[in-house]
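The other protein chains are all here in position, but one chain of the complex has been omitted.
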Amino acid sequence: MQSNAALEYDYSLAKKFTFLTILFGFLAMVVGTLIAAQLAFPELNYLLGEYGTFSRLRPIHTNTAVFGFTVSGIFATWFYLGQRVLKVSIAESKFLMVLGNIQFWLYFVGALAATISLLLGYSTSKEYAQYEWPFDIVVVLIWVLWGVNMMGLIGIRREKALYISVWYYLACFLGVAMLYLFNNMEIPTYFASGGLGDPIHSVSMYAGTNDALVQWWYGHNAVAFGFTVPIVGMIYYFLPKESGQAIYSYKLSLLSFWGLMFVYLWAGSHHLLWSTVPDWMQTMGSAFSIVLILPSWGSAINMLLTMKGEWNQLTDNPLIKFMVLASTFYMLSTIEGPIQAIRSVNAIAHFTDWIPGHVHDGVLGWVVFMIMAAIFHMSPRMFKREIYSKKLMETQFWLQTTAVVLYFTSMWIAGITQGMMWRAVDEYGNLMYSFIDTVTVLHPYYAIRALSGVMYLTGFIMFAYNIYKTMTSGRVLSEEPQFRTPMA
Amino acid sequence: MDIREIQGYASFFMTMFLVIMLYGYIIHLYRSEKKGERDYEKYGNIALDDNITSTPVEDKPASQRD
Partner (left out) sequence: MFHWLEKNPFFFASAISIVISFAGLIEIVPNFAQAGKPLIDMKPRTVLELAGKNVYMKDNCMSCHSQMIRPFKSETDRYGDYSLSGEYAYDRPFLWGSKRTGPDLHRIGNYRTTDWHEAHMLNPPQIVPGSIMPAYDHQFENVADIETAYAEAVTVKNVFHTPYGPEIKRGREAWDAYRPTLIEEARLIAADMKDERVKEAMAKGDVPEVVALIAYLNSLK
C-alpha cells in the first residue's frame, strides 16, 4: 500500500448512515410530538384507529429514537471518525467495505420491519427491548457485523495509539452486546409447545422480580452505552477538531473513561427503588448513582475546558454553540439523575412526568444536539461543499434550545405537582385527591410539552433542509477544511 | 459458607482490586509523564492532525500491519 497518491478516506458508508440518522430522527420526533399532544388532547388518539393510540405508538417513539436515530448516528460517526483517528481508509479493505454495506442494508430493512411489528402489537413489553425474538436476532447480527468491521479497521490502522474516541466506541459495542443479549433471553412459544399459536410470540426466561432486575440493569445501561458512552466519544473528536484545540486534559479523559465503565453498571437498580427487589440492591443503586456524578462531570468539565482561551468561538461559530450546549445539558442531566436516585426524592418522582422530563433533557439536549453537530461538521467534508446557511443554523439552535427548556421545566412542575398530590392528606389523614384530579391538573403542562415538541421538530426539519441544501447546492470546496466548518 | 457470604467476599475483594487498579493507573499516568517516558497529552493531536497523509503520532511498524 505504499506510494498510493490517490489514497483517500471513503465516506460512502458514513453518508448512508447519515441519511438514516436524519430519516429515523424525523420519524421518532414526529411520533413523539404526536403522543405528547395526545396526552393534552385525547381526541388525537383516533387518527389511525387501532394503530394510533398512545399506548401502541409510545414504543415506536422510544425504539426509533434509540435503535433508529441514535444507533445510525453512532454508525455514521464511527465510519467517519474511525477512519480518521486510525489514519486508515476503509476502502483499503474490500472485505470491510462489503461488510459495511451488508450491515447498512440489513439494518435499514430490519429497523423498518421491527417498527412495523411494534405497530401491529408484537411486543415483549420490556422497555427499549420490545422487539420480539426474530428482530432481536437481526439486531444481534447487525451488531456483530459492526464489531467485526470496527476490529478489522483497528487491525489495519496506521496510527498505533488508540485515540480516546475509539475507546468509547469499543466500550459502546461491548456494553450494548452484553446488555442486549442477557435482557432479551426468551423462548419462542411456538417451538416449545409443538407448533401451537403465533411463531413470533415468546416468553421471557426470567420471571417477576428477577425479570425487573435484569430489565433495569439493561434499561439504565442502554442509556449508558447508547446515549452516553458513544456520544462522549463523538464530542472528544468533533469538539477538538472543530475548535482546533486539543482536549484539555487527555489524562482526565482516560481516567473518567474507566470511572464511567466501572460505576455506571451498578446504578440500574435505582429504577426499582421502593419496589420488591432486595433493599441492599436499592441502596447500592442509589449510592452508585451519586458516585456517578464524578466520572460524568469529569468528562463534561474536560469538554468545556477544551474551549479555554477560545470562548470567542462560541459567539461566531454556531457549531461550537451546539456542542457546548450539549455538554452543558450533559452536566445538567447527570446531576438530575443522581438527585432522582435519592430514595426520598424518588418516592415523589417515580411514576411521574419528572422522569420523562429527565430523559428528554438528556436526549434532546445532549444526544440529539451532539449528533446534529457531528453531521454539520461531517457534511462539508463528505459532500465537499460548504454548509448551505449559517443563519438557518442559528435560528434552529435557538428554537430547539427554547424547546428543550420548555420541555423539562413543564415536566418538572408536572411531575412534582402530581407526586405531591398523590400523597396529600387532609387533617384526618384521608387522601385529599382522587386519581383523576391529579391527571386533569396536568393539562396545561402537557399542552406546553406538546408545543415544545412541535418547536423541536420544526428545528429538526430546518436541520434536515440545511443538510439537503448543503448536499445539492452548497458552494463547492476546493479542499477539505482543516478545523472550522465553512458555512455561508 | 452460603451464597450470600461468597457474594459479600467477592464483592469486597473485587471492588478493592479495581479501586487499587484505578489509583495505580492514575499514578502510572503521572509518573510516566514525569519520568519523560511518554507524553499522554500528545495523543490529543490525533484528532487535530488526522489527514490520511499526516504522520501518525505513534507509527505502527509495517511488520505489524496485515
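Each chain carries a letter (A and B) given by its place in the written order, and its residues are counted from 1.
As a working rule, contacts are C-beta pairs under 8 Å (C-beta built on N, C-alpha and C of every residue); 3 or more make two chains touch, one makes a residue touch a chain.
No experiment lies behind these values; they were computed from the predicted model shown.
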Residue among A:Q83, A:S204 or A:T228 that touches the chain left out of view: A:S204
Sole residue of A:A212, A:L239 or A:A326 that reaches the chain not shown, by the stated touch rule: A:A212
Candidate in contact with the missing chain, chosen from A:R56, A:R158 or A:K321: A:R56
For chain B, residues in touch with the removed chain: 3-4, 6-7, 10-11, 14, 18, 24-25, 28
Where the missing chain touches chain A, by residue: 38-39, 42, 45-46, 49-50, 53-56, 58-59, 121-127, 151, 154-155, 160-162, 167, 170-171, 174-175, 178, 182, 187, 189-190, 192-198, 201, 203-215, 217, 258, 261-262, 264-266, 268-269, 271, 274-278, 281, 284, 347, 350-353, 355-356, 422-425, 430-431, 435-436, 439-440
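Note that only the chains that are shown with their structure count from here on.
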Chain A contact footprint on chain B (complex, rising order): 18, 22, 25-26, 29-30, 33, 40-41, 43-48, 50-54, 56-60, 65-66
Interface residues, chain A side, partner chain B - complex: 7-9, 83-85, 87-89, 155-161, 163-165, 236-237, 240-241, 244, 246-247, 249-251, 254-255, 258-259, 262, 480, 483
